[in-house]
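A protein chain is absent from this complex, but the other protein chains hold their places.
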Amino acid sequence: MAQMRSKAEGQILDVRNLRIEAVTETGKRVTLVDDVSFTLDAGEVLGLIGESGAGKSTIGLSALVYARTGCQIAGGEILFHGRDVRQLDMRGRQNLRGVRVAYIAQSAAAAFNPAHTLFDQVTEVALQHGVMNRAQARRDAVRLFGELELPDPETFGNRYPHQVSGGQLQRAMAAMAMIARPDLLVFDEPTTALDVTTQVEVLASFKKLIREHRTAALYITHDLAVVAQVADRIMVLRGGKMVEQGPATRILQKPEMDYTRMLVAERVAAEQSRFVEGHAEGDRPILEVRNVVAAYRGTIKVVDDVSIDVQRGDTLAIVGESGSGKSSLARVIVGLLPRQQGNVVFDGVTLRPRLQDRSKEQLRRIQMIYQMPDVALNPRHTLLDIIGRPIQFYFGKGRGEVRARVEDLMRQIDLPADYINRRPHELSGGQKQRVCIARALAAEPEIIICDEVTSALDPLVSDEILRLLRRIQDETGVAYLFITHDLGTVRRVANKVAVMLKGKIVASGPTEQVFSPPFHPYTGLLLSSVPEMRPDWLDEVLSRRRKAG
Amino acid sequence: MKLFGLRLTSTALVGIFIILACVGGAVFAPWIAPHDPNLPLGGRWGPPSAEHWLGLDQIGRDMLSRILYGGRISIGLALLATVLAFVVGIVTGFAAAVFGGWVDIAFSRIADVVLSIPILMSALIIISGFGTTTTVLVLTIGFLYSVLVFRVARAVAMNIAVLDYVEVARLRGEGLMWVILREILPNALPPLAAEFGLRFCFAFLFIAALSFLGLGVQPPDADWGSMVKESALAIPAGIAAPLYPAAAIALLTIGVNLVVDWLLSIYSRPQGENA
Partner (left out) sequence: MLKLLGQRLALGFLTLIVVSVLIFAVTEWLPGDIATNILGQQATPENVAAIRAELGLDRPPQERYVEWLLGAVQGDFGQSLANKRPVGDVIGPRLWNTLFLAVYAAVVAVPLSVLLGVLAAIYRNSVYDRAVNIGTLAAISMPEFFIGYILILFLAVQFRWFPAIATFKPEQSFGQHLYSTFLPMLTLVLVVIAHMMRMTRTSVLAVMSSPYIEMALLKGLSKSRIVVRHALPNALAPIINVIALNLAYLIVGVVVVEAVFTYNGLGRLMVDAVSKRDVPVVQACGLIFAVVFIGLNLIADVLSILSNPRLRHPR
């Protein structure tokens, strides 16, 4: 029982020289985590920070002596209450997992079994390990649901996973992790998949849970501002190696290593960068969207009476949460989703609703860049094929001229010239996105629609991409329509912004004006929900909202 | 060892060797067959000997020579039917995926109806209506299998057609042929290649089964399936003669399956590791 375990005293976890390896299909060994050491005291929260591929999740899972298929813990010690859990047999590991160390995954929607009710799944650990009987477990689950501010805690658990919202499911997973009162929780990017406004609430619930139960935690995230709210100490990782670790405030305010400094600087820039200036030329907007209405399958209205203007050489950001209709608006403009009402006017000419009815020249002048460079590039084509095709297609250039122009464009996006015969899988994520930009530029467009172009990239990489886009705008005077959910991105690239909610534009104008008080209530909610690096940000937001609400 | 830059496994190597042996035996039958396949050379069911490695059949013809010649018909017909099925299946499948709308609905409904009863039943019914000629046989199997290929080709093309790079091409204003030939086809080829091997196996077994039932290849021609049927009476007498052509069928199918398994294992791997 809980009391018999040495609860909440002294050191809980002591990881020494951890090494985790993966074996690739070709039989090659790759080191994922290399010589990582850290300790964790009772009630302490250690934040693991790093970009993708840093080994954060792999380290987190090793606390449960678990390695994903193809990986194995190859070296080092994992001491839990002074005992090396790597020596445990299957049975011993089962008794550790879920009971003394529990895991909270990024996507609760995937981590909950669709076939069973939430009660069944939340209480399962306690029942299977004989920690409580059914009635006790059920009562405890209800209490945890209440603590996590889930609606109708008494009956919440009777529902199936697909019957509750994403934010609620994420909290239900925290209840599932807490049910056996573990000594250690492993949070693996638990709020990354959520919208910002939901993230604040879930984050607050998690923080409350950890504090009140004085449970130690490993908190894995790529977001410095999120980790600042929950962590006592932070460890920065890169490529499976530790960069530095120390008290949270020290790491965030006086980082010692260059890499950490870069991460922090990027984040500060996102929070505090000055609003960008516009380049607007001429009086007639290049793109005018007038009272556009569009629906999927003719009935589900996703864009509802939307009007926007984009000036030549300007950047307009459309910002909104998932399901707000911002990407649908982009699809209406390019003609992939034919509008039902309203007009889309480009350079004074009304565009036909359907892509197929537009002229080649009209298509050329509006280009689009996507969120996932991986699927936006044909894996069987070389960079020459990919970037060269628009040049050949729109301008009818011969082979030699195409090649020369492709080389020019590659120089412009800072890719080495000898990459010209490479295929996309030989490039990194950031390089792929650059190729997508070059392909758009090859058409010499007047406006480029950027649909969440940095969302799939790591912060430092996306910072480079944003810089590149701005430089290109300075050089070519192209206009951008920037679709994003990230307000930091808006600040950094857009001089104008339109805020979308449920298919409608609720606020629009120069970014500085829209993002300064007095703002529309929803803009205010969005702005106040973006995490900031000040450790007391979350508490401030909550107390402010409590006062207001 | 490598083939087209791909690492060969030992099982794939065995499969390739089997296929080469079977196809080689069929192609070069006139040169390597020890005897005339249609000439009775001895008594009924003569046992295997140095002269007749696999013995003699029910009217005293050399079994090995008959198997070598029979392979030409068995493999040839199956290949013909599979190629026919692929040409029809890929064209309709890609059309359904790219055009969508009523084209897709029409083709898909036809496929649903045709596949709502087992293919052997459909084949029997068609043969009862049109007779047991080789042309009917190949056309029937080609048509019925084209429906299966249609489903696979449609699914493969659909998966690719929704990817952003295809959308990019459409947004650029590319014509249909470019989208199909340059964007979709190159990415659809690997899964379709594996599918071709698989379908060949089934078509091959299918023709053998029909011939065995007396509804496929008709005398005086003989494929491996009809050879089993002709010599079936030997079995109750404890003579293994019909097992030889049957074993040839099994051998080639195993060979192709081994190669297909290898192809599938390669292409199901994610591309690139630096993503």
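Points to keep in mind about this one:
Letters A and B name the chains as they come in the text, with residue numbers starting at 1 for each one.
The rule we apply is simple: a residue touches a chain if its C-beta (ideal position, glycine included) is under 8 Å from a C-beta of that chain, and two chains touch if they have at least 3 such contacts.
Please read these numbers as outputs of a predicted model, since none were measured by experiment.
Per the touch definition above, the residue from A:L64, A:I286 or A:L538 contacting the chain not shown is A:L64. Screening A:E124, A:E444 or A:E512 against the full complex identifies A:E124 as the residue touching the chain left out.
Seen from chain B, the chain kept out of the figure touches residues 112-113, 116-121, 124-132, 201, 205, 208-209, 212-215, 225, 228, 232, 235-238, 240, 242-243, 246-247, 249-250, 253-254, 257-258, 261. Across the interface with the omitted chain, chain A contributes residues 61, 64, 66, 68-69, 93-99, 102-103, 105, 107, 110-116, 124-125, 128-129, 159-160, 162-163, 176.
Heads up, the rule we're going with is that only the chains that are shown with their structure count from here on.
For the pair chain A and chain B, the distance between mean C-alpha positions equals 48 Å. Looking at the complex, you find that chain A touches chain B at residues 24-26, 334-336, 355, 358, 360, 363-364, 367-368, 370, 372, 374-381, 389-390, 393-394, 424-429, 439, 443.
Those residues of chain B whose C-beta lies close enough to touch chain A in the complex are 7, 163-165, 167-168, 170-174, 182-183, 186-187, 269, 271-275.
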